[in-house]
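As you look at this complex, bear in mind that one protein chain is not there, while each of the others sits in place.
So that you can tell them apart, the chains are marked A, B and C in the order they are listed, and the count of residues begins at 1 in each.
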Amino acid sequence: MTKQQITKTDKDFDIMGNYRRVRVGIVGASGYGGVQLVRLLIDHPDVEVVYMGGDSTTGKKFADIYPHLAHAINLTVEKVDPEVIAERCEVVFLSVPNGLACQMAPILLAKGCKVLDLSADYRFTNLSTYSAWYGKERSDNETASKAVYGLPELYRERIAEAQLVGCPGCYPTASLLALSPLLKQGLIVPETAIIDAKSGTSGGGREAKVNMLLAEADNSIAAYAVAKHRHTPEIEQICSELAGHEVTVQFTPHLVPMVRGILSTVYANLRDPGLVRDDLITIYRAFYRNSPWIKICDADTYPQTKWACGSNLCYIGIEVDTRTGRIIVMSVIDNLIKGQAGQAVQCMNLMMGWDETLGLPKLGFYP
Amino acid sequence: MTKQQITKTDKDFDIMGNYRRVRVGIVGASGYGGVQLVRLLIDHPDVEVVYMGGDSTTGKKFADIYPHLAHAINLTVEKVDPEVIAERCEVVFLSVPNGLACQMAPILLAKGCKVLDLSADYRFTNLSTYSAWYGKERSDNETASKAVYGLPELYRERIAEAQLVGCPGCYPTASLLALSPLLKQGLIVPETAIIDAKSGTSGGGREAKVNMLLAEADNSIAAYAVAKHRHTPEIEQICSELAGHEVTVQFTPHLVPMVRGILSTVYANLRDPGLVRDDLITIYRAFYRNSPWIKICDADTYPQTKWACGSNLCYIGIEVDTRTGRIIVMSVIDNLIKGQAGQAVQCMNLMMGWDETLGLPKLGFYP
Amino acid sequence: MTKQQITKTDKDFDIMGNYRRVRVGIVGASGYGGVQLVRLLIDHPDVEVVYMGGDSTTGKKFADIYPHLAHAINLTVEKVDPEVIAERCEVVFLSVPNGLACQMAPILLAKGCKVLDLSADYRFTNLSTYSAWYGKERSDNETASKAVYGLPELYRERIAEAQLVGCPGCYPTASLLALSPLLKQGLIVPETAIIDAKSGTSGGGREAKVNMLLAEADNSIAAYAVAKHRHTPEIEQICSELAGHEVTVQFTPHLVPMVRGILSTVYANLRDPGLVRDDLITIYRAFYRNSPWIKICDADTYPQTKWACGSNLCYIGIEVDTRTGRIIVMSVIDNLIKGQAGQAVQCMNLMMGWDETLGLPKLGFYP
Partner (left out) sequence: MTKQQITKTDKDFDIMGNYRRVRVGIVGASGYGGVQLVRLLIDHPDVEVVYMGGDSTTGKKFADIYPHLAHAINLTVEKVDPEVIAERCEVVFLSVPNGLACQMAPILLAKGCKVLDLSADYRFTNLSTYSAWYGKERSDNETASKAVYGLPELYRERIAEAQLVGCPGCYPTASLLALSPLLKQGLIVPETAIIDAKSGTSGGGREAKVNMLLAEADNSIAAYAVAKHRHTPEIEQICSELAGHEVTVQFTPHLVPMVRGILSTVYANLRDPGLVRDDLITIYRAFYRNSPWIKICDADTYPQTKWACGSNLCYIGIEVDTRTGRIIVMSVIDNLIKGQAGQAVQCMNLMMGWDETLGLPKLGFYP
């Protein structure tokens, strides 16, 4: 019912006049973010996955790792060689551990590729912040300075012109979408911001860890990395930019017994006690009026993560507690889609000059 | 990456030359099968949902029932009047309780609509079987005799020519896809067939029932309706047709602590003890060679329901126990898609002369 | 290994010299709190359940409601008549909807029974607060003024002397155990206190509700009753008493896809920025040194709800964020045990002069 409108330019057709899809490559396709990215790209009308690279899985057919996708993709995971990738691909997604993307990106960029990094390597304006929180020294300041933070709702235009995008973490995506209108418009006291975030376990990746076993994580909830999670400085960097001054936030992640989804419950003191909930709903709707993936809930409606899961959507619910003078904002996303692979595709769409909704799922997987 | 090939005929265009989608209606859109159907039809390139009917929800906006779909569909649930429906729709899906479809279908058919019934009303060749198991008298023999059982993998051609399709139950879909090659080719002793089926709780519908509460159903598994589930005669009817004689099967459904998915573990004694697993894999692949939604697993690979969930696929794994002379077949589907709404859309595709994969999801929602 | 030390007084023996257990009754035994209470009392060495009352279940055998407990208890649910109950029981637990306990308690008290009310009726010192939040007028000020709030860790001595105990709600239990040392000792700025609480779905009771279906609630998390949950004034009443002045808190409950357990993540600004985490751990351990059910975690250890589930324990983890000057306290309980039935038994133990650990489970149900 909802067909995408695509305007092709001449170069999208080969000399025989056949439509030619953009060739994309994925480094690190076998993790949860990677396999989600593969699925989204398979369903994308204007790209073709022509390369998959990996380390521990080199030489394996992708279908041997994910047998249920054998009918949909027939690629073998190759050894990672940026030179080879650059020859074969126009767009490259790096879904790799922190500290690896910054070794590949400069080569890919030099060869003219557009690069979307899903790791933390290109999220920071200030590399010393990166080094302090991630424990890795970096010297690629020049490359890093060209990277754009891939949150389209805030940086749509810059992403459209970027060659290198550092895609946000899952928690920062949910948290910043909840906080941005408030900070941008100076509606809250920034230092009162508390983000209590809850995530499904797929955010922890596909690595075998005891605490992620169903027998451990099911029917239980706990906080982790309290006051020290690496997504904190990432959130603060953007909050500071929005507020126009240094902002420190309280961020607490929790592990929830579910596969997908993040809910960020955000608290902050309103500057103006006269603002009521309906005002804020109006403000949020205006702020996101050009953002097709953001849906602001009606009054008295609070989103559940299930609504967003399976889609690239972010639902935001808003409440004001007149007793305490606080606003409570609840944002939900699918951590693997809007929080990771879907957002990267959204960024690619912008970088390619396409509609930012192109090829992305709009309807949550419900029930 | 995988675009559908659609050949339009002239009548698909209005007098202004604009492409015109087929207008479809849904009666009973607010249940789990209904909302899944709505989502599939929203994503379908060649149809437009123009009508929603309901009983308890009459007058409500669909978006009030499912707020997270407000951006995707803007219809109000209307009182059910077959005359009105027939005027507005070319294709009508009936997702209603048993015993209601048979009151509406004759009117809709008389007005020229194509009708897909997701209830049990038109699944039985012999209405006395229906009456015995469903406890409702029926007199619409003539209409019933025209209905085709909507399992495309067995009745593709008849569905293509049908005006009325009785869509199979979720358990029969999984069970019959597992058993059909064996029965059709006389490979097993039919009376030894045992179907041990496991379903997620969404199969029980969206009605509030104590035994379906998370607090009751989570972290627990149990059998129910043992030796008396209503899907038994439906399975037996098709098995008998395939075998060429009356077949009785053992069918036991179980409630599993998960939302979606059915796994049918089917046991039967092989007639020929010389048949080995690889023979049977070959036989299944040949049987389903023209069925794009059926995937036969490689040897030693047993499907999990998660592979199929979110797609219209059925994965089938095969094992032979040479110690006992039995074949064990495991089939998995998404109970709300291939087991219900997706299969109905697949049938509609056939009835409309379209590719049977048109508009349906091919990639399971993983992880 | 851990035997309870029980000192019996003469009246515990009948005239034949046989040990006589205390006779207890339960009104409302068929809900989740009720059945948990029944199980705890069955395992309690010094009581005997001699009466069960109910409304919708009158006349049913308890074993018909919970067939798996048929071997352990053989009682029939009786019509509720306080006069009859008082004749048969020395201790009565009221596990009934709000507004009913206040009709029964005065009669039971007048007849000399000890009464433990698990509803909200006797939690409030100020009945106008109750009426404002629960929408029910009350005139039993005299009875209410005698009730003691049943949180033993704060009111051990008063409970021991009480005839009527208003047992706390599940959220207030977890929240107050986390906050009490801070408020009592003036360590935080009270108005900065934010309680982000997460609960399993059994807290919603055994009533059939669509939003509590496994198909709805599984694999999803959402906030509810934001800024208006009825447990807010209950938390504030005790916080105010501890702080010595009126305190307003921010309280947000969330529904988590698990059966049991509550995690309260509590944030507050420390008055003294020089306090470090180890100081606070020491302070908490000292505060709860006589509270056998409270366990303060070591540094860097954050509790998960699973640790507490199946026991009457509350585990508390503590973190201080030196960047923000906030303390983050995480407390976990089993909502049906320490948050409801277990705490009521703990109160009964105190009222009877027994060890407060008597008969209660000490080891979480893990994994």
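Remarks
Criterion: a contact is a pair of C-beta atoms (placed from the backbone, for glycine too) under 8 Å apart; a residue touches a chain by one contact, two chains touch by 3 or more.
Remember, predicted model here, so these are calculated numbers, not experimental data.
The residue touching the chain not shown here, chosen from C:Pro67, C:Gly135, C:Gly186 or C:Pro273, is C:Pro67. Checked against the full complex, the candidates B:Ile42, B:Leu280 or B:Cys309 give a single residue touching the omitted chain, namely B:Cys309. Counting the whole complex, the residues of chain C in touch with the unshown chain are 1-3, 21, 32, 35, 39, 41-45, 47-49, 66-72, 202, 206, 218-219, 259-260, 295, 297-298, 301, 303, 307-308, 310, 313, 315, 362-367. Counting over the whole complex, chain A has residues 32, 200-202, 204, 206-210, 212-219, 257-259 touching the chain that is not drawn.
In the full complex, chain B touches the omitted chain through residues 191, 194, 196, 198, 200, 215-216, 218-224, 226-227, 248-250, 252, 254, 256-261, 263, 265, 267, 302-306, 309, 317, 319-321, 323-324, 326, 328, 330, 332, 367.
Throughout what follows, only the chains that are shown with their structure count from here on.
Distance between chain A and chain C, defined via averaged C-alpha coordinates, is recorded as 41 Å.
Rounded to a whole number, the gap between the C-alpha centres of chain B and chain C is 47 angstrom. Shared interface positions of chain B, i.e. residues touching 2 or more other chains, are given as 32, 202, 206, 218-219, 259.
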